[in-house]
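Handing you a structure now.
One protein chain omitted, others in place.
Labels run A and B following the written order; every chain starts at residue 1.
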Amino acid sequence: MYQTKVLHPLSALVPTVTDSVAASMWNLFVAIGPYWELTDDPEPYRLRFTTFMQNRIALNPIYAAFYAAAATCIDVLIAHLGEPAAYAVIFSKQNDDVASVPLTTLNLVQQYVSSEFIAIRVALGGFKDFGAINYCGYFGGANILDEPVPYRTLKDAQ
Amino acid sequence: MADDKKAMLLSRLATAVELELSTIPPYMVAILSMKLSANREAADLIRSVMIEEMLHLALVANVTNAVGGSVRIGPNNIPSYPLKMTFEGHEFADRQFDVNLAPFSKDNVAIFMEIEEPQETPRARALREKEIDIPELTIGEFYASIITLLGELDAENPGALFTGDPAWQLHDDYYWSSGGGIIPVNDLASAKAALDIVITQGEGAWPAVRGTKAFNPAAPLKMGHYYRFSEVFYGRHYTVDDDPATPPTGAPLPVDYTAVYPIKINPTSADYANDPDLAKLNNAFNARYTMMLRQLEQALSGTPKTLYTAIMNGMHGLTSVAIGMMSTPIKGDAAGRNGCPTFEWLIEPE
Partner (left out) sequence: MKVGTLFIGSGVAATAISQRLLKKDPNASILILEAGVRTKTMDFGLWENYVVTGQLPYQPYEDLVYPQRDNPGENASVGGTDIPLSGARVFTYGGSTMHWGGWSFRLKPEDFHLFSNTGQVIDWPFGYETLEPYYCQAEHHLAVSGDSDDPTVPRSEHYPFNAFPYTLEDQPAVNAFHQLGIDYSHVPIARRGVSSVPSHHAPCQTTGTCKYCPFGARYVASNYMDDMRAWNDYPNLDVKLGAVVLEVRMAGRRAAGVTYIDRTTGERVVVDADRVIVAGGTIESAKLLLRSKSADWPDGVGNQSDMVGRHFITHPYFVYTGTLNENPLRLQPEMNFPTLVSRYYDSAAEQKKGKFVLVNPPDPVEFYLAPQMQAGKSRETIDAMLTGSNKIQMHGMIEVFGRFDNRVTNLPKLNHMGMPETIVDYTKDSGFDDRMKELQLIVTRIFVAMGATLTDKPSISWRADHAASTCRMSVDEKQGVVDANLRVHGTENLYVCSNATFPNIGSVNPTLTLTALSLRLGDHLNDGAS
């Protein structure tokens, strides 16, 4: 059931983000909803989102710096543009270029923070607004005889 | 009147949640304190009980949610050890002893047996012995009282009790240990069926007739909890001919109480004041434990999908930290004991 060999427990002692950074990241995550007109309530995702950020940092401690940089970047954007517009700049990727290496802080935020948040948000349930009932990354449930199938089936078209 | 009764029902269901939650850390600590590779069968038996306690928790949550209650798990109602469970100001008749976070030992297995010991109901005994005072409830009776309350409330106002949101119910998807077992609750019959599993698998199971086989040697992991612990305690398997009221007489079940980490019993954070490394590990453990409990609460109160994260991230993540602590001696401990996670709620600034 469990790994016979595990990471040394001390490896779990990784940097954390400050409360204000955590709050800023949560706001960014929530803002995905209105931008794409998602109808799912993000509140039930909060604990899983927190775990996600912790795990990102545990896997690669530089994520603590990414999140802090993202919070600063968002603060600046909000100060200039106000809230919805600030998030729209991030999500719309208007200024995106083809470089795979992020050239600006905004690129970095998009590549390592908002893009990942979008992927997680969609997998946690945001996908449901687009017509499906399961999604790659979503825990759809088991295939149990005589119980509802956890994805749309051929029968749904008939 | 009905409101009072409903309040009593919800209060008892909340106690039931605490009761089921409270046995999981002691079983987990006993299992993890074992040094590989001895005691495999004992570990499997204890683990199977622990996993069923999780099932019981889910079943109690289903009943709670079916009657429109909600499950609360927080700093004020999580177990602390040594644990003495009380119920409306009284101890349970069959739980008048401490439950500890302690290593795998014969004494500890004896306590596990006491936790799960089938009880003749005090009422039945009182009747038999013509006693006047009816003593406290056993845990089995306590669960029976919940079933009675459910029945009365349902009869008094048919259709008004089981009004919870069906989407809150946990079903078989969420319990895959032995191919299912979670009963979604939406009426009295399913509520009874759910609580019957809790009663017959664990506390309160008393063979109605002497000689009834409350255990099943053909399926050792399906036996009542008491009998699984009994096999460990006596170091023997039951045979088909054994009387459940007597010790097992079958094939030996090897048990080695020396292949165990000498962990501190019922530790608290204060025990690691002089050991920053263990303190850090314990803090990491408690942070993860707290998050797991918060996710568990959420899963049991309307967002079942969170259970996947609670288990796959929380539970599995706890194991490695716990083993790390248990294999580490506490600096400066005169008795030469090793660490053990404290299972304390970590208050996080919100």
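Keep this in mind: a contact is a pair of C-beta atoms (placed from the backbone, for glycine too) under 8 Å apart; a residue touches a chain by one contact, two chains touch by 3 or more.
Every value quoted in this text rests on a predicted model; they were computed, and no experiment measured them.
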{"item": "For the chain not depicted, the shown chains it touches", "value": "A, B"}
{"item": "Absent-chain interface as seen on subunit B, which is shown", "value": "36-37, 40, 43, 172-173, 176-180, 221, 308-309, 312-313, 316-317"}
{"item": "Contacts of subunit A with the absent chain, listed as residue ranges", "value": "1, 3-5, 7, 32, 35-37, 52, 55-56, 58-59, 91-94, 96, 114-116, 118-120, 122-123, 127, 130-145, 149-157"}
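Throughout what follows, only the chains that are shown with their structure count from here on.
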{"item": "Between subunit B and subunit A, distance of the C-alpha-averaged centres to the nearest whole Å", "value": "35"}
{"item": "Residue ranges of subunit B in contact with subunit A within the complex", "value": "36, 47, 171-173, 176, 180, 277, 280-281, 284, 288, 291, 294-295, 298, 302-303, 305-306, 308-309, 313-314, 316-317, 319-321, 323-325, 349-350"}
{"item": "Of all residues in subunit A, those that touch subunit B in their complex", "value": "1-4, 6-10, 12-13, 19, 44, 47-48, 50-51, 54-55, 124-125, 139, 141-142, 144, 147, 150"}
